[in-house]
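Read the structure below first, then the notes.
Taken from a larger complex, these chains appear in their original positions, while the remainder are omitted.
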Amino acid sequence: MNFRSDNEVGAHTRIIEAVARAFACGPAPSYGADDWTHRVEHRLRDLFEKPDLVAFPVATGTAANVLSLACCTPSWGAIYCHPQAHIAVDEANAPEFFTSGAKLCLIDGPAGKIDPKRLAKALAQPVYGVVHHPQPAAVSITQATECGTVYAPEEVAALASSTHRHGLKLHMDGARFANALSFVGCAPAELSWKAGVDVLSLGATKNGALAAEAVVFFDAGLAREFEFRRKRGGHLLSKMRLLSAQLDAYLADGLWLDNAHHANAMARRLVAGLTALKGTQLLYPVDANEIFLVLPAHMHDELQAAGAQYHPWPSDRPGERAFRLVTAFDTDPKDVDRFLSIAKAA
Amino acid sequence: MNFRSDNEVGAHTRIIEAVARAFACGPAPSYGADDWTHRVEHRLRDLFEKPDLVAFPVATGTAANVLSLACCTPSWGAIYCHPQAHIAVDEANAPEFFTSGAKLCLIDGPAGKIDPKRLAKALAQPVYGVVHHPQPAAVSITQATECGTVYAPEEVAALASSTHRHGLKLHMDGARFANALSFVGCAPAELSWKAGVDVLSLGATKNGALAAEAVVFFDAGLAREFEFRRKRGGHLLSKMRLLSAQLDAYLADGLWLDNAHHANAMARRLVAGLTALKGTQLLYPVDANEIFLVLPAHMHDELQAAGAQYHPWPSDRPGERAFRLVTAFDTDPKDVDRFLSIAKAA
Amino acid sequence: MNFRSDNEVGAHTRIIEAVARAFACGPAPSYGADDWTHRVEHRLRDLFEKPDLVAFPVATGTAANVLSLACCTPSWGAIYCHPQAHIAVDEANAPEFFTSGAKLCLIDGPAGKIDPKRLAKALAQPVYGVVHHPQPAAVSITQATECGTVYAPEEVAALASSTHRHGLKLHMDGARFANALSFVGCAPAELSWKAGVDVLSLGATKNGALAAEAVVFFDAGLAREFEFRRKRGGHLLSKMRLLSAQLDAYLADGLWLDNAHHANAMARRLVAGLTALKGTQLLYPVDANEIFLVLPAHMHDELQAAGAQYHPWPSDRPGERAFRLVTAFDTDPKDVDRFLSIAKAA
């Protein structure tokens, strides 16, 4: 009953095997000139229906986010994001580091989503071209959000509209993009470039890979500096096939979506069971594979005693104890049911 | 007959299997709190006979070099290295980036090794504490060097002596440390901290791993900022076991040295055969697994025609054509012999 | 009737003459080894009753702020400041640049002052030592604030208490420190180090100098890196006497306070007259030399027609027009009276 994080689970067998095969087959060109890497880019072009996109594998979500953001802003620029965004609170100033000092400006909104009115107001300030003020350069949204919610395509489009009206670029931190896509049920293009996303950090690590993310530039012109930035950041693997073989298997035969469907389904199953119990309360709608909720003290105690694992989560209301549960591509339905029966008994 | 680079080969079966096993076994603590990572540190403590060393896995050699160097210098510092050092010519200013602007000062010397007299002279300049001048902070040497030569322990010690006399730290880029160790035939400690090395980038990628290096701080105090720097650099893998499982298998049962012994032996076999032929000429002694040599035009043509692969290399003498051949942990002796017989025939 | 900014006025005669004298007297040691620079440090030690403070002249307020903050935080650190702080909105990411990427975290509060409860809550978050999160490193307050209000010594002490409890440093942006001091009427020490300030950007430019600020470290240990940072920032003047002669005259014979007394008195005179008129409304208390207020449309029009100069200011309430008026060391009481008589007539 491990619901601690989709970062703690193993990897999908097909991805593990793909890596093993890639390294058992002898020499291959280094630094991304290999077949796996080319294939990943072609798969993405097909899946996203965008023949001119360019894509680059990296090993971590932080690298994907900050290397792509660095292509969107000068050092004196401003990047707008939600106060709970991973880039704002969980990346130890990596965005500031890779942009050589751009500023993150926080735009709040309910349930982890940027409020489009607040964004529009912030972007309407008369700071453009004035040397004293950070220059608005990019908006970054997380999909699914850090609250487990998902922006609908029209919500993305609304933010993109403000963003582009002022000449900024729209970045999407898609560490859980597959989970969001599974929830919305639309085509990848609908939730990304057709809604106005300029560059996407497409996660795989949390959804069945060992460690692999793809930076997907829908605007190839924006990628001009990417390869220099990746190398300079120490993020260019000599045996790039390690990352590309993972992504290749991840995107093949719908594995990425199958994994996300399963994780989301397990979250729904947990939610359905838990919200039927007295004293529980969701902090946010559960759109993807993360559940934030209040558990009664005795229920929490019983679950802990039975070996269930999940993280406490800060709650604003005094006396209330909130928690985060995360499901994954490999969550066992039996674990979910056992968890629920313990909770019910409590 | 691929002698292009030890970056282009596959990975050793035992390392591939270790990765596969690590990801097939379900959940594990993230961000390096897992068993594999602990085990790697303990293996290094044993192998290097240094119970208080601290070690951190990263995915690339550039990351290992620049994150460790950043712990050795302020932004206004100077790092002394050979003009051919990887950090100087092959890392796209990553050292300057991760140190927030430290300067690389080049100290030449024959066959890829820093000349100890030139280093001593450079470090004796009256610049310490003077705000106008970059402050000497670290010396970085490569082992084996970019010319395929190896510093003997006493050569390292001589450079360490100058380095420490002036309060600088000694960094060793050990992308091919195992190959160097195999050549010298001493204990790992003798070629590192006992010779004065403060921090070592210990390579595995070029010697049979998929992508893994360990930063080894012999002086644990120097590592104080490392984990913040690694995270901020986007180099902290959530599923750290990907790197640690590789290093664990690499260091187990002498695999790292077996691989290096083989690569070096294959290089010696090539050299023995080639230098017996008329018109060939070594640019540098072949201590490790890289061979830099002049080949007569017709010999080169025949080899190419037969499908042999290796890189041209810049030569200072006009009209002369030089090349680099690299052997690896998996170089097939039959390939070596076939290469030699073609060369001989030519 | 120029009330646009204390940045637009000239300089005090005694400061101009001091500069002229300093440059007419022939050679002097360069880079701050001159008598004027030493004298400034001694004057500050006397005035602040702190014999072990160290002080450094720089030419701009931005340089003073960001060079001193860079001594207080690692690159992965967080600096807490008010959303209206000059360092947050008016310095084009200079703080991020000079700290190599530290993050500014905004703590709101009424009338330009950080709310001590919000600060305490922010600093109590369990992020210390956790590599994912920016590490709390410094708090920066502005005195007088960007709203023209002044922190009382006990207000500074309350913020200092939270700051120091968590091991952070307290920086004060004192671009208008003399104006604040004039308002409070206490000793300089009471409003700075005795209230917990670790480092002060002491402004002179807005209060009668040509261009000069002093960075005053009450904690000399904190200054260890300052001179390297100043040089590396291009802020070390070879003919340092240009800055020091200004500061020397500024601090001599109470000129700094006389200038501030006058500017504040002129602001009070304006406020007294304007608030007696119907339709005007102050946005904030006027503690120092800046007035933020609503003017009725016809009054504003008449004033403009008569040549009065002042800036519009953003107002939160629709339909309302707010403005900023700034007085200075050389504001002519006749200009104030003329302004008031026009306003009254309108």
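Note that the chains take the letters A, B and C in the order they are written out, and that residue 1 is the start of every chain.
The rule is simple: a contact is a pair of C-beta atoms (placed from the backbone, for glycine too) under 8 Å apart; a residue touches a chain by one contact, two chains touch by 3 or more.
In this text, all values refer to a predicted model and were calculated from it rather than measured experimentally.
With respect to copy number, the whole complex recorded in this structure file holds 4 identical protein chains, 3 of which are shown.
Here is the rule we use: only the chains that are shown with their structure count from here on.
Annotation of chain A and chain B: jointly contacted by C, touch as defined at the top. Remark: chain A and chain C have CA centroids separated by 42 Å (rounded to whole angstrom). Centroid to centroid, with C-alpha atoms defining each point, chain B and chain C lie 51 Å apart.
Those residues of chain B in touch with two or more other chains are numbered 31, 228, 231-232, 236.
Residues of chain B that touch chain A in their complex: 2, 4-5, 7-11, 13, 16-17, 19-20, 23-31, 58-63, 66-67, 91-94, 97-98, 205-206, 210-211, 228, 231-239, 242, 330. Residues 75-77, 89-93, 96-97, 100-104, 106, 131-134 of chain A are the ones that touch chain C when the two sit in their complex.
For chain C in complex with chain B, the residues that touch the partner chain are 31, 74-76, 100-101, 131-132, 135, 225, 227-232, 236.
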